[in-house]
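Have a look at this one before I ask anything.
Each chain you see keeps its place in the complex, though not every chain is here.
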Amino acid sequence: MNARAVTVSEEYLASLEHGADWREEIEEFCARKDIDSAWFNAMGAVQDAEIWFYDQDTQEYQSVTFDEPLEVAACVGNVALLDGEPFAHTHAVLSRPSGQTLAGHLNAGTVFAGELYLRAFEEPLEREHDDVTDLDLWL
Amino acid sequence: MNARAVTVSEEYLASLEHGADWREEIEEFCARKDIDSAWFNAMGAVQDAEIWFYDQDTQEYQSVTFDEPLEVAACVGNVALLDGEPFAHTHAVLSRPSGQTLAGHLNAGTVFAGELYLRAFEEPLEREHDDVTDLDLWL
């Protein structure tokens, strides 16, 4: 495990804007506040969602879109620089009225309501290409 | 995104009481400690669960009850004042022996065992009625 001790610069509570994109909301906030690295948790609901699954064999993302209202039961993510811009790597667990659950890498989702807790760090994180997984990873 | 920098007043580790209600345990602790705002994570297991789903069209909650033992695979939530009392807005991801997963807004659940990490903030949060979603939101 490759680990780095980090120091918090600031921590925030935020509400995501109704009708905006869930991930872009976080990235725009970080760009505006010059946040280059962060860890976050969130919860709420979306009006739709685009979930990605990384195919470990072909090393390509597969996409599934759900055009329906969903609860965001849990959202875990982090912010790092990707090509010089803050990228919010966002995973989410979503649910339907029956409690049935969908989850994965959240590429996009239209916010119905969202509550966010974000810790920004002093030390910048930068994503770089990793040959083994063909993903952009940090550290 | 509407964000506010916050300062931690205290952080806690806690074990929830066997047989108590998951959400009430958190709210009673916050009332006792005068905590008006917090973010938390938790995990454990419940003996049953009542999950709510917010219908974005009718703007009413729908309820589903699971009268069976479930793992709490992940629980994310926050505490804010609602009508002057600490309200723990609690989302949870639950699972069955097969790994099958259920998730949503956790209104109630009887604790089998629960482990909680909670960060209390200096700045109070207060839920107020939001006209767009007909929910009580903070910030």
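Labels for the chains are A and B, by order of writing; each one numbers its residues from 1.
Methods note: a contact is a pair of C-beta atoms (placed from the backbone, for glycine too) under 8 Å apart; a residue touches a chain by one contact, two chains touch by 3 or more.
Everything quoted here is computed from the prediction, not taken from an experiment.
J.: In this structure file, how many copies does the full complex comprise, given 2 in place?
T.: Number of identical chains in the whole complex: 3.
Here, only the chains that are shown with their structure count from here on.
J.: State, to the nearest whole Å, the distance from the C-alpha centre of chain A to the C-alpha centre of chain B.
T.: Computed from C-alpha means, the inter-chain centre distance equals 21 Å.
J.: Name, in rising order, each residue of chain B that touches chain A in their complex.
T.: 1-6, 8, 37, 39, 41, 51, 53-57, 62, 64, 66, 74-78, 89, 91-94, 101-105, 121, 125, 130, 132-133, 135, 137-139
J.: Any idea which chain A residues touch chain B in the complex?
T.: 10-18, 20, 25-26, 28-29, 41-43, 45, 47, 69, 71-75, 93-101, 103, 112-113, 115-118
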